[in-house]
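Encoded as structure tokens, here's the structure I'll be asking about.
Omission of a single protein chain aside, the complex is shown with its protein chains in their original locations.
Order as written gives the chain letters A, B and C; numbering starts at 1 within each chain.
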Amino acid sequence: MSVHVQTDDFDLGAEVSKLSSDPSVGAVVSFTGIVRDAAQSGLISMELECYPGMVEQALNDIEIKARNRWDLKASVIIHRIGNLKLGEQIMMVATASPHRQDAFEAAEFLMDYLKSEAPFWKKEHFQDHAKWVDARETDLQSLKRWQD
Amino acid sequence: MSVHVQTDDFDLGAEVSKLSSDPSVGAVVSFTGIVRDAAQSGLISMELECYPGMVEQALNDIEIKARNRWDLKASVIIHRIGNLKLGEQIMMVATASPHRQDAFEAAEFLMDYLKSEAPFWKKEHFQDHAKWVDARETDLQSLKRWQD
Amino acid sequence: MKLNVLYFAWVRERIGIASESVETQAGSINELIDELCAREERYAAAFSDRSVLRAAIDQTLVPFEATLTDATEVAFFPPMTGG
Partner (left out) sequence: MKLNVLYFAWVRERIGIASESVETQAGSINELIDELCAREERYAAAFSDRSVLRAAIDQTLVPFEATLTDATEVAFFPPMTGG
């Protein structure tokens, strides 16, 4: 179990390798978030801001919740901050379990909590303007499915 | 979209990088299957056999089904055959989409179909005996959720 | 009709060969299995419980009732365990 908030890029393959050292691990699921330009709107970069004192604790809490709920042998959350260009990796989560269903569900759970409860904010930079990304109602909906 | 059946190992990080070249891709989900010894039963290696003429077509069909159902910009399935030691990577799938929910669901769908419809068979090798892995009823259950 | 018949995993091990050419008049997968079982004990052993077997005609999964018309390749194997 580890969480990292950093400006540096990360190596997905190396992180997943680290998670599979336990001989009972048969399944690793990873999610990678990438700076995208979905609407072909000329996005140049994405600025990632966090609340430094709060963010590690928030990510640790989310990871502990996942670990209490699924059979995880290892997991990792890495989230970058700073100015990231189109196509750069923003963040990753990965979950390792003996069972693929546990690995999948825990990864989705981590992402849903991270989207709505970890103190990060995104600002999109275009050629001639910049815009804070709005939180999405669908992300809150997604979170609710774990709370029944 | 690509499928590969090979004896060689693969590089998860490199495969995921390839999938994210489209600027609208914001989410990549990967699953990696690893030779595991869940029951601490002294497993040494896993032998992977396939039906060579059928397997590529079966994997292609599964990938097309996923692409018809979710907004995927790219995907890859790599499955190894031959004799793999404890801890080695067996296979991976990865899905790239503008939306994380599409990437997650498509990856789970690919895995469920691959488990039950792609012609691979696993044989576990121990110190003094070997045993073909039985298909699991839960894998069939998992597949059914996509068929309503 | 001449068929190329393939065996995989423990079906292959029990029958002792990976493939063979079979001259048959069987109309369906089930009839082909009946013919094979009548040949030798090792076939009867491999096919003793059809519920734990799967079959493909020309590389497409089929039920055991499927007819063999125009078939050139038939394969028998246990349920898949990939992934």
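Things worth noting here:
Assume a contact is a pair of C-beta atoms (placed from the backbone, for glycine too) under 8 Å apart; a residue touches a chain by one contact, two chains touch by 3 or more.
Here the structure is a predicted model, which is why all the values come from computation and not from measurement.
Across the entire complex, contacts from the unshown chain go to A. Screening A:R36, A:H79 or A:R100 for touch with the missing chain picks out A:H79.
Interface note for the absent chain: among A:H4, A:K18, A:K65 or A:K123, the touching residue is A:K123.
One of A:L19, A:A94 or A:L114 touches the chain omitted from the figure, and that residue is A:L114. Summarising the interface, chain A meets the missing chain with residues 33, 49-51, 53-54, 57, 79, 90-91, 111, 114-123, 132-135.
Here is the rule we go by: only the chains that are shown with their structure count from here on.
The minimum number of touch steps separating chain A from chain C is 2.
Chain centres were defined as the mean of their Cα atoms; on that basis the chain farthest from chain A turns out to be C. Inter-chain centre distance (chain A to chain B, centres taken as mean C-alpha positions): 22 Å. Of all residues in chain C, those that touch two or more other chains are 83. Annotation for chain B: residues touching 2 or more other chains are 33, 111.
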